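This structure is in structure tokens; I'll ask about it shortly.
Complex shown without one protein chain; remaining protein chains in place.
Order of writing sets the labels: A, B and C. Residues in every chain begin at 1.
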Amino acid sequence: MINKVVADAREAVSGIKDDMTVMFGGFGLCGIAENCILAVRDSGVTGLTCISNNAGVDDFGLGFLLATRQVKKMISSYVGENDEFERQMLSGELDVELIPQGTLAERCRAAGAGIPAFFTPAGYGTEVGEGKEVRSFDGKPHILEHAFDAQFAFVKAWKGDEAGNLIFKGTARNFNPMMAMAGKITVAEVEELVPAGELDPAQIHTPGIFVQRIFQGKNYEKRIEQRTTRPRNP
Amino acid sequence: MINKVVADAREAVSGIKDDMTVMFGGFGLCGIAENCILAVRDSGVTGLTCISNNAGVDDFGLGFLLATRQVKKMISSYVGENDEFERQMLSGELDVELIPQGTLAERCRAAGAGIPAFFTPAGYGTEVGEGKEVRSFDGKPHILEHAFDAQFAFVKAWKGDEAGNLIFKGTARNFNPMMAMAGKITVAEVEELVPAGELDPAQIHTPGIFVQRIFQGKNYEKRIEQRTTRPRNP
Amino acid sequence: MLDKNGIAQRIAQEMQDGWYVNLGIGIPTLVANYIPQGISVEFQSENGVLGMGPFPFEGEEDPDLINAGKQTITTMPGASFFDSAMSFAMIRGQHVQMTVLGAMEVSENGDIANWKIPGRMVKGMGGAMDLVASAENIIVAMMHTNKKGESKLLPNCSLPLTGVGCVRKIVTNLAVMDVREGSFHLVERAPGVTVQEIVEATAGALVVPEDVPEMRL
Partner (left out) sequence: MLDKNGIAQRIAQEMQDGWYVNLGIGIPTLVANYIPQGISVEFQSENGVLGMGPFPFEGEEDPDLINAGKQTITTMPGASFFDSAMSFAMIRGQHVQMTVLGAMEVSENGDIANWKIPGRMVKGMGGAMDLVASAENIIVAMMHTNKKGESKLLPNCSLPLTGVGCVRKIVTNLAVMDVREGSFHLVERAPGVTVQEIVEATAGALVVPEDVPEMRL
């Protein structure tokens, strides 16, 4: 079998070029490809169109790529908690396309599943629906949405094997599986990389067929954005 | 929490009525809801439209419902290995709609996911595409397919818990998860029913939200259609 | 008059045993604190969890276990994790029985605006557009008027819409109202609030029945 295992993040992002469209998994700072983001930054590419549910924070996650102005356009459902993002958006340096979260997820899945377009009720009658085809089903209006097209997808999993199979932990799964399906080249970084055969085939979240490159990441910070707790009973 | 656990298959199929559209999970005889099929037979309902990838064999699986002529129409991707089926189809007693397997799966998922219609390349230029809307994406023609609408879905899982969460074994998963999503009332029969909390939340294949009734089935035959083996080395 | 917790408490009374519920950020989050006795519901968070539990004890926070507000959480027995496509399949497919979310404006025909104020930094709609376009049972939790004292219940929304004709019920600090047939319908008064106060605070068409009971909390 062709070896999907690459040595590190630097090798994993090789081939990324200026003006590409790339996907980044994660929800907020949960389940983001920390190693790949830094490697993309260090690669020096510019003009990226990034498809990611969120845009990181000022000093972490995709905030790194915004700080260096490597991003031309963000396609997200929710951005914020990011002063540099706001500054670039308001100044017109950064183009932002906001998409309903479910539509974002489904457009990723559609890209991976060979479904070029589908109807959804989300966004009908709003700015999101402007200029889009409207059709009613059972009397309810829907809009036509299209699959994304991304050259790279950078996803983060908990465990992975050398065949590219991935298992995610808790809510760190989020957009990672669909983006893995959607990327022409999908790069997976994992906390633990094991030989093929060590993961239970019934528990694979993302089958290896969707993953072209895989490596074990390092130095995970896994920052918490909103640390909420409750008191222990006395 | 409302109790989803029902006593047996008879209680599980209560409410099924003549002329309903119902889904049955399984691929061939693998992963079929053996208990529910018998209970549907014993309920005496007739005029059913059955959505199922296959139609069982003469003396097992959906063959039981064909033998009693409770099925008005089969919607499947592949039928055969069933003499009574052939006889009823050729005599015009049974209506049969054949659908590409991937389209069948996707129409089930679409029903469960609130996607009323989607484009697929499968079937373009064939009988399957006749009368359907055609649209080209990137120069490739696709046809528009619609979500199914089913009152009941009968699925079979390996393990389930009282919250309705399901885990499937091997290739017995097949159509069961999408049909579970699609049924207005989804009935799950499982080989082992455990209290909520005993299954790992990260390993659930079908979240309980899709399952309205669940019970532990009995007397599973799990027939093999094509027993293929290789010799042991001497 | 109700405070935010009172609004949450009143909305919690709408829950039915066995329901799956999605709570938005802000007042809706508080609803989880007031589940009526004898009722059990499961909370869905659109980032990929069903069966959310309370916040973790200090020191037990898991960065891989958060809700859609990015808060650290726990799970209850019977919980499940799934990806975002599956999560919105649940929402779009109407498997979630009740959705509670805040609003900046609601119109008398049920339009809702809660994601964008022109001229200000826009953070995005997140999952709100999917939720309001899909759910059959959308309850809005909000103050009856904005900080300037202007009604948030309008003939038409002035802000960019999140969804059209989707709100079924509104619970504010002043009242409970149903939304149907192009009007707000007054159902209950908050404790100590008069019908006249509600009428004055409502800019859109308000149908007032003869008897408007005071809500019981």
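In the analysis below, a residue touches a chain if its C-beta (ideal position, glycine included) is under 8 Å from a C-beta of that chain, and two chains touch if they have at least 3 such contacts.
If you're wondering where the values come from, they're calculated on a predicted model, not measured in any experiment.
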{"item": "Chains still shown that are in contact with the chain withheld from the display", "value": "A, B"}
{"item": "Absent-chain interface as seen on subunit A, which is shown", "value": "1-2, 109, 111-115, 161-163, 165, 181, 195-197, 201-202, 204, 207-210"}
{"item": "Residues of subunit B in contact with the chain not shown", "value": "27-31, 53, 76-80, 86, 89-90, 98, 100-106, 108-109, 120-128, 158, 168-178, 205, 222-232"}
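The criterion applied here is as follows: only the chains that are shown with their structure count from here on.
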{"item": "Centroid-based (C-alpha) most distant chain relative to subunit A", "value": "B"}
{"item": "Most contacted chain pair (by C-beta pair count)", "value": "A-C"}
{"item": "Inter-chain centre distance, subunit A versus subunit C - centres from mean C-alpha coordinates, in Å", "value": "28"}
{"item": "Sequence positions of subunit A contacting 2 or more other chains", "value": "106, 120-121, 168-170, 173"}
{"item": "Residues of subunit C touching at least two other chains", "value": "49, 81-82, 85, 88, 91-92, 134"}
